[in-house]
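In this view, the complex is presented without one of its protein chains, the others remaining in place.
All chains are identified by letter, namely A, B, C and D, in their written order; residue positions are counted from 1 within each chain.
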Amino acid sequence: MEWAWLIPVFSFAAAPLIVVLGRVLPGSGSFLAILAIAAGFALFWWVFAGFLGAGAGTENCLVSAHTGTLTCHYQMAWFHAGLAGAAGSVALTWGIIVDPLTVAMLGLVTFVALMVQIYSLGYMRGDSRFGWYYAVHALFAAAMLTLVLADNFLLLYVAWELVGICSYLLIGFWHERPAAKEAAKKAFIVTRIGDVGMLIGILLIWREVGSFSMFDAFEAVSSGAMTEGVTTVAALLLFLGAMGKSAQFPFHVWLPDAMEGPTPVSALIHAATMVVAGVFLVARVYPIFSAYDGDALLVVAVIGLITALMASTIALVSVDLKRILAYSTISHLGLMMLSLGAFGYTAAIFHLLAHGFAKALLFLGAGSVMHGTDELDIRKMGGLRKVMPMTAFLFSLGALSLGGIPILSGFWSKDEILLAVNDHLNPAFIILALLTAFLSAMYMARAMFVTFFGNLRQEMEHAHESPASMIGPMALLGVLAAVFGFVGFNWPGSYQGIGSFLFFHEAEGFHFNWWLGILSMILAVGAFVLGYLIYIKDRVSLEGFRARIGGLIPVVENKYYFDEAYQWVVDRVVLVFANFIGLFDRIVINDLAVNGPANSVHRLGIAMRLHVTGHVYSYAMGMVLGTIALSIFWWFRSVS
Amino acid sequence: MSWILFIALAVLTLGGGLGVVATRNVVHAALALLLSLLAVAGIYLILFAEFLAIVQVLIYGGAITIVLLFAIMLTRTAEYPRITDNRQWPLAAVASVATLAVLAGSFWTKAAVDTQPHNPALTDLANSLFTRWAIPFEIASLVLLVALIGAIIIARESEEGT
Amino acid sequence: MPGLTANLQLLTPEFALAGLALLVLAVDLVVPQNRKNLLGWLSIAGLLGLIALSLKMLWGENETLYGGLLAVDAFSLFFKIFFLGLGIFIILSSMDYVEKNLTSRGEFYGLILFSILGMNVMAQSRELLTAYISLELLSFCLYVLAAYARNEAKSNEAGLKYIIIGAFSSAVLLYGVSMVYSTLGVTQFASISAALANPGDVSPALWVGMALILVGLGFKLAAVPFHMWAPDVYEGAPFPVTAYLAIGSKAAAFALVLRLFAEGFLPAVDQWRIVVAVMAAITMLTGNLVALAQHNIKRLMAYSSVGQVGIILTGVAALSADSILPASGVMLYLVGYSLTNMLVFAGLISFFNMTGREDISAFRGLADGQPFLAATIAIGLFSLGGMPIFAGFTVKFYLFTALASQGLLWLAGLAIFSSLISLYYYLQVIRQMYIRPVEEVAEAIAGEDVYVPTGPEVSTSPLILIVQSVTLVGVFWVGVYPAPFLTVIDAASHAILPGL
Amino acid sequence: MENFDQIALALIIFIPLAGAIAAMFMPADRQKDVWYFAIVVAGLCFALSLYIFLRYDYGAGGFQFQDSYKWLPAPVDINLSLAVDGISALLILLNGIILLGGVLISQNIVYRPRDFFVLLLALGAGVFGTFAVRDLFFLFFFYELAVLPMYLLIGVWGSSTDFRTFFRAKEYAATKLFLFLVAGSVLVWIGILAVYMGAAESGFPTFSMETLGRLAEAGQLSEEFQTWVFPLFMVGFGVLAGMWPFHTWSPDGHVSAPTAVSMLHAGVLMKLGAYGIIRVGMVIVPEGAENWMPVLITLGTVNVLYGAVSAMSQTDLKYIIGYSSVSHMGYVLMGIATLDRIGVGGAVLQMFSHGIMTALMFLLVGAIYDRTHTRDISVLKGLFSRMGVTGFFFAIAGLASMGLPGLSGFIAEFMVFTGAFRTYLPLAVLAVIGAALTAVYILRLLALTFLGESDARWEHLTDASPVEKAVGGAFVLIMIFVGVWPEPLLRLINVSVDALPGV
Partner (left out) sequence: MVDLVYFQLLSAALFVIGMYGVLARRSAVLIVMSIELMLNAVNINLIAAASHLGYRSVGEAFTNFDGQIIAIFVITVAAAELGLALAIILRIYRNRGSVNVDEVDLMKW
């Protein structure tokens, strides 16, 4: 288990090797990345097994007082800020935590990354920057794994930024396309805004605690060394970072645009791993969020709910397959936040995992579609199941799972969230949450039916099924999307459900609220049936509905004008201000404040030269006046 | 007695001086200068500095005035009448009065009173000049030499190649 | 009078110098027109001999001659060597110029030698009349030298302005001397000092007299407001004479000022410090500000030297009875300033010999055509601006340290600030020489458009090269390791400040 | 070895100086020979600087490699005392690296190459000297010596820039830079004299920084005195550090300077200012420093924000980097002003980090300019496809500049923030926000210049030359090394920062 740190190191090592040796290695060195992550995946199992076998007595492990779970902690000196041992200095460490949350995330990340990288072998074949793609992929995997392992805020932040930059690089992978270039920039800058908040939060905690260790921070919170106000502010600042990475309202705008990157990237980074980092962060520092009755958590819940609702409505009207999935991702991330906000720690992580597998599958499916058809506009698709049956099957599986069709994993995890919301929050939340669940089933149904069912269009007949290197990973993910939900149950015997493994403070068994379960089931199934009727059979017409809410449709189709608003701020405020400062620097500071005095001195010189008139008697006059002044001055100086 | 003499000579001295700076005719100015210089020689006599008085008459009254008159004649032009005073003369007058005030004031503030004029013997003077003041004396002679050479270099007609 | 002529042999260098000058004038009569350079070489040989003689005879002497008229001490020895050396440099750098541009070439060297004699005696004199008469010897030589190019209107004008203002100022100076004499009855510095020991009893006439003496010296120094002749005379005078005026006459005046203030006026330092300080401040600001607006290199150097004089005057203002720092600072500054100015002027003279031009824009592109010449001028100007590794920096630092040690920080600040201003116009010259538009650089690289002097000479003459090389080494030496100079200078300071 | 340690500092000043003098006597037209010679000299300097850096015993701390030469006897009593602490050792290393880099990439100087290298080496000597001396006179001497060559280097070998709205002649930039820096040194000089005066009043007229430091420690310099002297140092050195509102020489100067000079200038020279504030301001007038730090940190914060916002509106590559230097030097000033051991340490690390980073950027801009003859980012497009390595290096430098973890800038900025959070919370928050602004202009620059479809005009472009690749690659490696494992640098910094009074 103490070797868990090796998991990211494999990939860290792979990245520069690919960059440097890419040109001489077969396959541009892609196998290095895959080997690295495969080794990581293998090691994950070993770590997992070790962790299951460990107990409070194991060296470096203890049952944390702050989370209630078994936590193993390993660290190594990194650098000293300030002289070691002197007051006010701090030693930074490379440190890892192995606890259930980390283990779960390790599994998710290594597995999905492995799948996606294998998939990419087929998808990215022939790209001119194939090696670079894998290098960044490897770097991303490494950073993401570091992120989930980090035991201190600084290391976490380091990894946090690194995944951000990898995201930037991969979104802008095809930077020749202006859209990709812009999307990459936007993604980075928007998330960066959140990161600033997070960094401020981290530094605020440091100011209070004098350490970057999460454990010290938890200790300070629980001991009351960090007062309620500071704790809440710090939590909210950290949440800003989480909002940026997890594309929460109002920072969600970057994620749909991020679909300009290669689709496997979307699957890995913008569906399964990086975007859930925000959720992970909140879960990781849950002791801070939940302290003092969780004032901060209410904000988390509200933001999560708004995000979930808003994104699901946009997903309903979007016509780009990947964008539908992107908004779906935003919506589900909102749900996870909502769950965390509702003290549904276990549910949130459970959903995180389930959603991760399913959404990765969906994206890979979309990638497969794109690979086969070079098209992403669902209006131009239909009946693709006839030409790409495996893709259709697997995509549908994922869609149904995320839509919440019972016994597929999405159903169980979503149900847990609804339960937590029902138990801990105002009834208004549960109603809106159920609405979101319905909408999410609805847009999944739309995406699935419109794309794969119905009549195959003429222009799509040439489409072909993807190669095995793509289908294989999808199939594996499909299996998980289908059955992963079962890990949530109490199985007869010693296994008490995922709640016994992943929990905050107290282990929870598997609950199932029958009325809620049935209600959500009805909503999900109903949504799919409705979708079938609308999009395939044309039995139900939306015209009437559209007419009634007519005014809202363009608003939703335009994504609530967020992009426009931001663009306005950038163009009219930021750039105008920047230009103003630029001009100010040149005109006021340079021309007036610097050249001005210089020119004045010069002009003074030109004016003063006039005193040398060229007439000898005026020279004499100067001397006489000087003489008088000097005599009087000297004389009176001697008197006083 | 000495007061009467003093006042008379002072009037002549200053009158001559004013003549130099005020007259429009340059030859008159030279004559006024001569008057003033001779009156100064008289002053020296009141002070019992006979040797100096003689020197004054010989050098100033003789040599210098003659040189000046030569110069005036050599440079005699029609312009003399119109180049008397320049534009800054009012300011010059003010400055001069101010200077006078400063100088006179400084003399007057702590004036030595009841002092008796005294005359050194000419031999003492000569003795001192050629022993104690030998070096300045020799340098003064070099000054004269330099002035001589300079005047020649500058004033002589240019012959190309010399 | 016993003892008056006892140590007359201590004045051998002066007598020898006068003899040398007369010899040169005499030999001039027999030397053919085209060989007048021989006189220059004769003068140089004589001066070298005199340096050796002075060092041998006078090292370590500390005597007063003629009842307090002349001093033979480390101070006068220091300046003696200084002036003799300067004479060599001036003669070396003027020989080509004289041959080309002047008539009456033989007398030129004679006059230079006489003026050196004047300067030497100025540095030695301990009495007002001796000081005055030697000052006149120097001045007369300079009047003649300034007007030497007698067929050039500018030179005539320079001579006229110089002699009128010079005579006027010497009248003022003499009136000051007469006031001092009429108050105290003596003119020895030491007696003035004794009388000032009790400043309360002193008649105002003495103060005014001292002020008038300062006016006369201020004229010699070209301190504001007695400086206005300087730019005109510098511009009109033949080029080597300009150099001589900028260096020699200033240094000599400062030698006199230093001794007069240190040996004569020092007890009343509290009375005049502020006066001199204000004069210094006005001088350096005026000089440097007006220099900004100049287009003629000689006028620029004139105003620059006015500015430099202001800075040196700060050292005089800081003279103190309990520290030799200010006096040493002034002397070190004079050394650095003279070496640097000599370096610059040697370059400028050489440039003038090549092109016959003295407007600053004529220097355009010089660095490409005459790299060494441009480099020496640039180094000199940077040094004048007070940049390090060159003499200018070190001597300024030393002088300002002296100011700070006397609590005159404000004056030091002002001086530093005015050096900043001066840097600007020095840069303008350097810019003309070095900086060319990008397109021209491209042409220069391509081998086209290389600067070619338009005048008769195309390269620096060996004579000036000697001056440049020696002063260049000196500029670096003072800039990097002034300690040997300071040993001598400190001894000189001790000579005029015997209480330390 | 002991003996060699003694003269190591003297050597590192003397070698480039002697090199400069020797180069003067080389034939003017043998461009390659001069270049090789300069490489040898710079290489020696680099080796020495590395030696000093590695030999510095961080366990012992304090001033090492001590050596002293009599220069002037009493009463002024100036000695050329040499010694380095960790901060100086680090900055000497920085100068060694950048000097070598700058010389290496100057192979295409064909106009008066000899003079160029003479001046460049003299500049290097000045910088080495400033970092190595322990006497105010020599500190100032070398400080000015480092400034002196800049005028000619920029004026003669620089380039004028014609913008659509205004024109910047190189002589304007050179003159402004030079006069500005000398104006700053005017204040420093007055400050030095004031300190001398103050020390003289306490009976110890000296320029020895060690003695002065002890005097300050013993309370011999009154607080009132220190309070009016410190701003002289703060503003005087601050000018060279690009402190707002005295920064305006810096972008113009960078823009006009030839590549190697930009590198040295932004990379090392601006650090002299910050170093001066630490070494002179904080040590000799510590109480004054304490009283003035709120002002300094405010100005530093303004620097950060103002530089970043100004950079956003620029269209010239070098102007962007120039303003980014202004912004980054703001962190240095802030770090110093925290008077916190982490903050000051961060400031020193930032000096190193920014030095390498900005030198790399200027190197790359120079490479681009050499090939395209423009630096206008609205004209340059899609260079990445033609100049992959250049773009890659530029991206790394840009990322370092925006404080991306894993690169040196992050650790430094992070430490500055850490220190500032403890002392000046609101300003620290503003500075963190300023760090985000960096991302805006860097990404804008990268997007416009490197990304996107390649312009047909740039078809013929070649990628970085082997030398440029080597130097750039080395700089990149240094940035990554420091970003990942800063401890080798920090342990020198920590021990020396700890010894500063007031921290």
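Throughout what follows, contacts are C-beta pairs under 8 Å (C-beta built on N, C-alpha and C of every residue); 3 or more make two chains touch, one makes a residue touch a chain.
Small disclaimer: the values here were computed from a predicted structure and weren't measured.
J.: Could you tell me which displayed chains border the chain that was left out of the figure?
T.: Visible chains that the missing one touches: A, B, C.
J.: Can you tell me which of C:L8, C:A52, C:A167 or C:A321 touches the chain that was removed from the display?
T.: C:A167
J.: Just one of C:G46, C:G106 or C:P231 touches the chain that is missing; which is it?
T.: Answering carefully, the residue with contact to the hidden chain is C:P231.
J.: Out of C:Y143, C:F219 or C:Y244, point to the residue that touches the absent chain in the complete complex.
T.: Going through C:Y143, C:F219 or C:Y244 one by one, C:Y143 is the residue touching the chain not shown.
J.: Which residue numbers on chain C touch the omitted chain?
T.: 1, 129, 132-133, 136, 140, 143-144, 147, 150-151, 153-154, 156-161, 163-164, 167-168, 170-172, 174-175, 177-179, 181-182, 184-187, 191, 194-195, 205, 231-232, 235-236, 293, 299
J.: Take the complete complex as the reference. Which residues in chain B touch the chain that isn't displayed?
T.: 2-3, 6, 10, 13-14, 17-18, 20-21, 26, 29-30, 33, 36-37, 40, 43-44, 46-49, 51-52, 55-56, 59-60, 63-64, 67-68, 71-72, 74-75, 77, 79-80, 83-86, 88-89, 91-93, 95-97, 99-100, 103-104, 107-108, 111-120, 124-125, 128-129, 133, 136-137, 140, 143-144, 146-148, 150-152, 154-155
J.: Take the complete complex as the reference. Which residues in chain A touch the chain that isn't displayed?
T.: Looking at chain A, the ones touching the missing chain are residues 609-610, 612-617, 620-621, 624.
We take it that only the chains that are shown with their structure count from here on.
J.: Using Cα averages as centroids, what's the distance between chain B and chain C in whole Å?
T.: Here the centre of chain C sits 31 Å away from the centre of chain B.
J.: Centre to centre, by mean C-alpha position, how many angstrom separate chain C and chain D?
T.: 41
J.: Chain A: which residues touch two or more other chains?
T.: If we look for residues of chain A contacting two or more partner chains, we find 598, 618, 625, 627, 631, 635.
J.: Where in chain C do residues touch at least two different other chains?
T.: Where chain C meets two or more other chains at a single residue, that happens at 204, 207-208, 424.
J.: Would you mind writing out the residues of chain C in touch with chain B in their complex?
T.: Residues of chain C touching chain B: 1, 4-5, 11, 18, 25, 33, 65-67, 69-70, 103-104, 107, 110-111, 114, 117-118, 121, 129-130, 133-134, 136-137, 140-141, 143-144, 147-148, 150-151, 159, 175, 179, 203-205, 207-208.
J.: Hey, which residues of chain A end up touching chain C in the complex?
T.: My answer: residues 598, 601-602, 604-606, 608-609, 611-612, 614, 616, 618-620, 622-623, 625-627, 629-631, 633-635, 637-639.
J.: Per the contact definition, I'd like the list of chain D residues that touch chain A in the complex.
T.: Residue list for chain D touching chain A: 166, 176, 179-180, 245, 248-249, 252, 306, 309-310, 312-314, 340-342, 345-346, 382, 384-385, 399, 404-406, 410-411, 414-415, 417-418, 421-422, 425, 428-429, 432-433, 435-436, 439-440, 443-444, 447, 451-454, 485-487, 490-491, 494-495, 497-498.
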